[in-house]
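Here's a structure for you.
Removed: one protein chain of the complex. Kept in place: all other protein chains.
This part shows chain A:
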Amino acid sequence: MNELYQRQGFRARRKYGNFSALNHKSPRNTPFKRKTGPKRRFTQWVQALISEIKVDRSDIAKLAELARIEIAETTVDEVAKSITDVLALVDQLQAADTDGIAPMAHPLDATQRLRADVVTETNRREEFQALAPAAEQGLFLVPKVID
């Protein structure tokens, strides 16, 4: 399997010029840098490149902040490794020729259905707020935000 996506990744990078690391530049405005390898024999170099799509500890910290999820310090390396593995899997996509293919969001290409602008929901605020960890006088309570 590993060999398979390395091979496909090689084709991908040639096809996918914009995202290619052949120019030794990361795409602009990306929070995570693709690490480029030193110059080697071409094949080795490309393979190394694929295996170096790697998220490290600082990437995990950024992602954890974006997703508002605390990642325990003791598990950061493990999380970084497993996310690197998943990204290596999904990198096979770059092998696909998708020129001129419209992205598909709904299997039947359905569009958003509209409804009449009438009130259909009843006010159930108290029931909903009864589920909250902390609520008072119709408000959800959180730690102080503004001094």
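Annotations for the structure displayed:
One rule holds in what follows: a contact is a pair of C-beta atoms (placed from the backbone, for glycine too) under 8 Å apart; a residue touches a chain by one contact, two chains touch by 3 or more; residues count from 1.
Operating definition for what follows: contacts and distances are computed from a predicted model.
Look at the chain that isn't drawn here: its UniProt entry, checked against "3-oxoacyl-[acyl-carrier-protein] synthase, KASII", "Ni/Fe-hydrogenase cytochrome b subunit", "Glutamyl-tRNA(Gln) amidotransferase subunit A" or "Transketolase", names it "Glutamyl-tRNA(Gln) amidotransferase subunit A".
The missing chain lies against chain A, touching residues 1, 4, 16, 19, 27-32, 55, 60, 63-72, 75, 79, 82-83, 85-96, 98, 101-108, 110, 112-113, 115, 124, 127-128, 131-134, 140, 142-145.
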